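Note that this complex is displayed minus one protein chain, with the remaining chains in position.
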Amino acid sequence: MSNITDLKLVELVDKIKKKELSSTEATIAFIERSKKSKKLNAYISENYENAIKKAKIFDQKPDFKKKLPGIPIAVKDLFCTKNIRTTAGSKILENFIPTYESTVTQNILDEGGIVIGKLNCDEFAMGSSNETSYFGNVQNPVSENLVPGGSSGGSSSALAAKLTPATIGTDTGGSIRQPASFTGTVGLKPTYGSCSRYGIVAFASSLDQAGPMTHDVRDCSLMFEIMSTYDTKDSTSVDFKRENYLNNLNENIKGKKIGIPKEYRVDGMPKEIDELWEKGIKIIKENGGQIIEISLPNTNYALPTYYIVAPAEASSNLARYDGVKYGFRSKGENLIDMYEKTRSEGFGDEVKRRIMIGTYVLSSGYYDAYYLKAQKVRRLIKNDFDEAYKKVDAILTPSTPNSAFKIGEKLNDPVSMYLNDIFTVPINLAGLPAISIPAGHDKKGYPLGLQVIGKAFDEQSILNIAFALEKNISFKNNITDWWIK
Amino acid sequence: MSKNNGEYLIIRNDNKYEVIIGLEVHAQVLSESKLFSTSSTKFGSEPNTQVSLVDAAFPGMLPVINEHCIKQAVKTGIGLKAKINKRSIFDRKNYFYADLPQGYQISQYKDPIVGEGSVTLDMPNGEINIGIERLHLEQDAGKSIHDIDPQNTLVDLNRSGVALMEIVSKPDLRSLDEVNAYIKKLRSIMRYLGTCDGNMQEGSLRADVNVSVRKKGDKKLGTRCEIKNVNSIKFMQMAIDFEANRQVDVIEEGGSINQETRLFDTKKNETRSMRSKEDAHDYRYFPDPDLLPLELNDNYIDQIKKDIPELPDEKKKRFIEKFKLSPYEANILVSDIEISKYFEEVSKNSDVKLATNWITGELFALLNEKNIEITESPISSKNLSKLINLIKDGTISGKIAKSVFEIMRDGDKDPTIIVEEKGLKQQSDPKELENLINKVITENPKNVEAYKSGKDKLFGFFVGQVMKNSNGKANPKLVNEILKKKLN
Partner (left out) sequence: MTIDLKTVKHISKLSRISIDDNKAKKLGKDLNSIFSFIEKLNELDTKNTEPLTSIAETTLKLRKDEIKSENIREDILKNSPDKNKDFFVVPKVVE
């Protein structure tokens, strides 16, 4: 038998259902590999003992009707998990143990999943390289000292390194798709309102969405149909008809109209990315899809808009971390002194920077010039997509303007770091679904991704298109186990 | 200070100042659960026992709005004859405080659920209208307790998240009496509607008071100060009086008023500046991204309109027209929903005039004496109605009725039974009365003589004697008639 940890999620589920493998064996296999992979620093908290206990309980009375029968899974540490420490990558939540479970992780537990640990991420999901985590940098298994992307960097690293058969992340401006692209994995950001935000540590409420990160599109479809449920505990959750995404998955894209937005051809983009995009276009055509040039004229304004909207919401969402109810507290002479010291010591630099930006753009005298302006431009960006979708079924773009970079390379230049999200941010602003799939390598051998953007709540279409691309690209992630001695 | 023609003026060095008052009343919405969470709103529970994860702002917790609170706000808006806004938006008001767990309060800023309306007040010189600027829904904060632990502040979040309606008046109030009447009227309207219990002791009704002064005759409003969180009408009046006089003093000394927030110290009876740093007022309002705009349709609003009960103004009109009550009497009877209910129950089956007199007279005196509400009245409306009917049909006299009432107040006994048991029934048989009268005439020949020779006043003496001999039970009206016949 091949290595358990080499199995994809759907294969693993299949083997367990066929009783070729027990939940305990699978759980121990991923835990053992995780233990040998400490160098990646993918985990913040481990739940190994407890997970094995749960796997044994599952095996005693297995329920094979479940979609994740006794499947071990590690999740981003932004999801609150009952009785398992949840830090959001921050010192301010270093010792926080929730008494409740997020809806998305509950959905996974309800389908038989077993949480083996909590994965590293940028502090409060603010970052594109996982370098803002209080718990240290994460290594990209592709190459030493390479960032795994962010903010779901622990998730992408753990997945690519096969420490978990699948994982979940959150995506506010690209935090699932960019790390997926950097590690040669698949990442889906669902339509806003598709996955419940209940129990997910909030970064920017109008942009945050949870989504799956997996080895391939089939696994992604399975995870998504488990994660996405209508939830009355989240006022922005949408009650739409959810499909059997895995069952419905097919590679037939004949007649599908795929838009190519000219504004995504940015100056200075590496040649390989352009070539990759052309490759994708060619595959679509060869499979009977129709390529249509489209324009999303306000694309260039998406990033500035995002850097007003997201920090504004974050500055308010993070006001609750004040040292009173939970988390870190620094001693203060009086209440205000305590607040100021707690928040100064509890938050890292990037988080503080964004809180300050957000506070500034909402403050009296600046609201109209920044926040209101951004809300208006956000509408223009959404209108661009609405226009485009009158002509096309989906849109194909690169996932990122570059491949993974070295740890420390962009740390002192926030704007250049922000530019990483140039292709992913517009989708969050418009609330649309988008999937990143691995499509090739650059000349350094680092993975690159293509992004398929869909209509709201039409995840099935982009999964299908991604499935067709995946079949024709047959990407191979050449990861050596360099971090395992 | 002087009060000429009900006018409230402050006079200094021959300058007359008018006081301009606006109120922001915070009324707790009557609801089982909180505005955005499912915890109880019950008053007086153990600290932090009515706090959900949402109320304590745990990471990842989200607000889900209570439908009933929206209905209550719309109802109140209709009661204030106000415009109901079909689209309203919940905003975050950002500031840090120990009893504000989210670090922001969910409130409504630019687009409140209710717009302009008005409240009519009955003042001694006639009716006046006070404008309502707006009504919006918001969350209450928790409670910081400073006096249990000398070193620290303790925080109780039971109130955190309870729904409040903030009702903002226009700066239309001009005197302490108007403030008193305005608060009472608001309270009355909300109690009629069942949207707020108006219980000031439990903090269900608090107000921020805006005060400014201007020389009489000036058109421009002066700079105002806001006095925060005053929780009784008496304190509101004291705070306004102090603050208005303070402002006049500042102006008379050549100074100017700073727009600021002030606190009323109930022990020292003075207001003082909160001296908060200027930045504390930058609330950075923005639409709460966890909530969507609230959209109401005409159907929804019409349905609520249909269920609006008769409100004090209409009820008063009806009482005056239908029952021929004086405006004064009607005002008293409609001032509180429970009083009006009691009155309507009594008057339903008995004489309205007598019902009015007995309720506003004997019953109110009794309630006052016991310091209780009409809902706790020891005499039920049913029995008071019976008592009135006994008077009306001549079974007992008004005087006997008072002694029956004295017995009823201890145990709400049926007056018919009391009259029966104590034999208090009025003597109305003309034969018997004639016997009594004959006896008195026979026994007092001298007085009969004197009366017949013109001493009319002695008539009362004969009536008194008859009543005395009948132990007060003789029907005075019949006694009068028969006596007159006999003596003339």
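As written, the chain order gives the labels A and B, with residue 1 at the start of each chain.
Keep this in mind: contacts are C-beta pairs under 8 Å (C-beta built on N, C-alpha and C of every residue); 3 or more make two chains touch, one makes a residue touch a chain.
What you are looking at is a predicted structure, and each value in this text was computed from that prediction instead of being measured.
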In the whole complex, of A:P148, A:G280, A:G323 or A:P447, the residue touching the missing chain would be A:G323
Kindly state which of the options B:I70, B:L325, B:I359 or B:I418 is in contact with the chain not pictured.
B:I70
Considering the complete complex, identify which of A:F203, A:Y245 or A:Y307 is in touch with the unshown chain.
A:Y307
Write the list of subunit B residues that the hidden chain touches.
31-33, 37-40, 46-53, 56, 64-70, 89, 96, 98, 144-146, 149, 151-157, 274-277, 279, 282, 284, 287, 289, 291-295
Need a quick check: the contact residues on subunit A for the chain that isn't drawn.
95-97, 99, 192-193, 206-207, 232, 235-239, 298, 300-301, 303-305, 307-308, 315, 319, 322-329, 332-341, 343-344, 347, 352-353, 355-357, 359-360, 363, 370, 372-380, 382, 414-415, 418, 429-431, 456-457
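Criterion: only the chains that are shown with their structure count from here on.
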Mind pulling up the subunit B residues that touch subunit A in the complex?
53, 56-65, 92, 94, 96, 98, 101-104, 153, 155, 282, 284-286, 289-292
Which subunit A residues qualify as touching subunit B in the complex?
80, 86, 88, 93, 96, 98-100, 102, 197-202, 204-206, 232-236, 312-313, 315-316, 318-320, 322, 324-326, 335-336, 339, 359, 362-364, 367, 371
